[in-house]
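Here the complex is missing one protein chain, while the rest keep their positions.
And now, chain A:
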Amino acid sequence: MFKRLSPPEATNEAVVTFRFDEQTVTARPGDTVAAALLTSGISICRSTPVSNAPRAPYCMMGVCFECLVEVDGNPNVQACQVEVRDGMHVHTQQGARRLIS
């Protein structure tokens, strides 16, 4: 798990608030979703389609696709490549991504 050298609440900066599953997460503007999760005590973001094994962000640079989550209903979003937005709804991606129309 990760902690911030200076928590956003401790500085006078604005914070971004979003939902991760049933949880409210606070982040710094400009954070990626993956960074926000890792600094909020959330260590698992999806399970694999093959064996349902838990996975977490691994490379943080868009290469490994381990941090796939659902963002505002869109599955297969790389959490390390998307910035947090106020009011965003992020969900763990369980197994294979959902097909959306």
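Operating definition for what follows: a residue touches a chain if its C-beta (ideal position, glycine included) is under 8 Å from a C-beta of that chain, and two chains touch if they have at least 3 such contacts; residues count from 1.
Rule of thumb we're sticking to: contacts and distances are computed from a predicted model.
K.L.:
What does the UniProt entry say the missing chain is called, choosing from "3-oxoacyl-[acyl-carrier-protein] reductase", "Putative mRNA 3-end processing factor", "FAD-dependent oxidoreductase" or "Cytochrome d ubiquinol oxidase subunit II"?
P.N.:
The UniProt record for the chain left out of view names it "FAD-dependent oxidoreductase".
K.L.:
In terms of residues, what is the contact footprint of the unshown chain on chain A?
P.N.:
These residues of chain A touch the chain that is not shown: 1-6, 11, 28, 30-32, 35-36, 38-39, 43-44, 48, 50-51, 53-66, 68, 74, 76-78, 81, 83, 100.
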